[in-house]
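What you see is the complex with one protein chain gone and the rest in place.
Order of writing sets the chain letters: A and B. Residues in each chain are counted from 1.
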Amino acid sequence: MNKIDEKTLKRVSEVCRLKLSQGELKEFSLDSEKLFTFFSKINQDYAPKDLSLYLTLNRNPLRKDGTAKTFEGAKSILDLAPKRSADYFKVPKNL
Amino acid sequence: MATKIGLEIHVQLKTNTKMFCECNTNFLDAKPNTLICPICTAQPGSKPMGINERALELALKTALLLGCKINTGKELFVERKHYFYPDLPANYQRTSRPFAVEGELYGVRIREVHFEEDPGRYELRTGEVDYNRSGIPLIEIVTEPDMKTPKEARDFLKKMKTVIEYLDAAKPEGGLFKVDANISTDGNERVEVKNINSIKGVLKALCFEEIRQKNLARQGTPIKKMETRHFEDTQMITTFLREKETGDDYRFLPDPDIPPLEISAESVEKLKQDLPETPTTKAKRLKEEYRIPKLEADTIASERDLADAFEKVAGKVNAKFASKWFVNHLKRELNFRTKTFIESKLSTKEITKLLTALEKRSITKHTGVDILRKMLDEQVSAKAILEEHGGKAGFDVDSIAKEVMLENKKAAEDYRAGKTESLNFLVGKVMAKTKGRLEPKQCIEAVKKGLEK
Partner (left out) sequence: MNTKTKLEKIKSQEIDIEEESQKFLQKITDSNINAFITVNEKQVIEKAKKLKENISKQKAGKLAGLLVSVKDNIAVKGIRMTCGSKMLENYTAPYNATITERVLEEQAIIIGKTNMDEFACGGSGETSFFGPTLNPWNNSRVPGGSSSGAGAALAAGLCDLSIGSDTGGSIRSPATFCGVVGFKPTYGLVSRYGLSDMTMGIETPGPMARDVYGAAILLESMAGNDPKDNVSTKQKQFDFTTKLDNFSFEGKTIAVPKEFFEGSETTVSQIVLDAVEEMEDRGADRIEISVPDTKFCVATYYLNMYAEFASAMQKFDGLKYGFRTETDSTLNETVSANREQSLGKEVKRRILFGTFISMKEFQGKWYSKALQAKNIIKQKYEKIFSKADFMVSPAAPFTAFEIKEKIDDPLAMYLADTLVSFANLSGIPAGVVPFGFSHGLPVGVQIAGGQNKDLEVLQAMQTLELKRGEIKWPQK
């Protein structure tokens, strides 16, 4: 059974912070059947092998701890805040 | 079934730049949201830069000092740990797999050590967020739940602090540690208290939790499900977080933007050569090398700079004498002023001068303490004060006694002839010359010595 039921999808949607409507849950659940049935092509037995997770051959991405730099656009980053309180980003409270 | 306590200790590593970007790490001095860039604020399209090399070096050294085994010869991934929280700009935290395991410090086992980036600062009460801290390099030390009382946990943290200070691995300002403490009582589920910012706080939080948990058990509702709580440092209590800061399932994903590290055995060997002594080994060595009591050696070794100063001084003055003075006077005066040795700005040269004068008895113990205090509070040099008290290097009481006897030959002869009062006369002269700064005993001995010749 490749379909993801609505109950599971609701749980998943909470994990990824998507407030889905009942209609959306239903639709995505139906989609999941079609899509995951298609995806099940990959359900084979693979010979255990060293998985290379990266396409790049680069290793040890290290950077010297040099002099600190000031990013000149820091102000423009703060200006992007949808809600702001003086020099702070303003978000809902949690206490 | 006893209380079990385990700690996750986060330490900010002493670097110029952040873990994955070149922003400044001096967040204490900065206005909010000024030490930021597209990378540490997760702007769309931004990518992490290479891992801060110094952070990695300090992390490895710390793990080595904690007696850990380093995982060499295999790939070390930096993963994304996903959870939604306002202090985490990308809503995932970049954190490495453990690079070191199976260490031990003062009887507490270290389960693993890894490095990660600091989230920003989210003030829960006001909803204000500052990303200056976001991306700062952290090391996380995870212990086994080997501690049995809150006091044990506090003592362990104090020792951990010393080790880290020894390495000069951490940014000392702004609180050395951020601790997540896990505590379970009587075999029940554990409670995690997150983000405690001081060692004292850890003690208070754990004491509070232990009592709270035992009370609940007594009422018939023991902790059966793992719980996450927040420590209110103003009220010294723990509270249940309305919305959990972290997830149950972090969906760890090796970060596609950070190819793996491979720590070689050779590089670890090299680092080992570069390590300082631990406080324990240093104390042991001081005890044996200088033949000082264990308690004194431990006290001196508890602060690396203090120990270094001691060793310099002990080369020039009697080591046992110096040790006693360091412990009974210097450390005491420093503690009273809540200053570390390094903060006091005392030089070993000055200390040596002072101790030499004390050893020679050219100044009294009492005067010595006064001088030390002046040096600490007024930052006057020892030389200057000693000169003020009389004499370049204090009083050379033996030569003054000689002088007096030459000037008062008759009195000297009288004493040799049996007139004991003449001794007092001569001592009086010596005391006059030394302006009463020396102890009478010293003067008497000096005169007696001179008369015997």
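Keep this in mind: a contact is a pair of C-beta atoms (placed from the backbone, for glycine too) under 8 Å apart; a residue touches a chain by one contact, two chains touch by 3 or more.
This is a predicted model, so every value here is computed, not measured.
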*Identified contact with the non-displayed chain, of B:41, B:143 or B:278*: B:41
*asked:* Touching the absent chain: which residues on subunit B qualify?
replied: 37-39, 41-50, 80, 82, 84, 86, 89-92, 129, 242-243, 249, 251, 253, 256-259
*Which residues does subunit A use to touch the chain missing from this display?*
4, 8-9, 12-20, 24, 28, 31-32, 34-36, 38-44, 46, 49, 51-56, 58, 61, 63, 71, 73, 76-77, 80-83, 89, 91-94
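Criterion: only the chains that are shown with their structure count from here on.
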*Chain centre separation in whole Å, for subunit B relative to subunit A (CA means)*: 40
*Where on subunit A does subunit B make contact in their complex?*
15, 17, 53-54, 56, 58-71, 73-74, 77-78, 85, 87-95
*Contact residues on subunit B for subunit A in the complex?*
15-17, 22-26, 31-38, 41, 43, 49-56, 84, 86, 122, 124-131, 230, 239, 241-243, 247, 249, 254, 256, 258-262
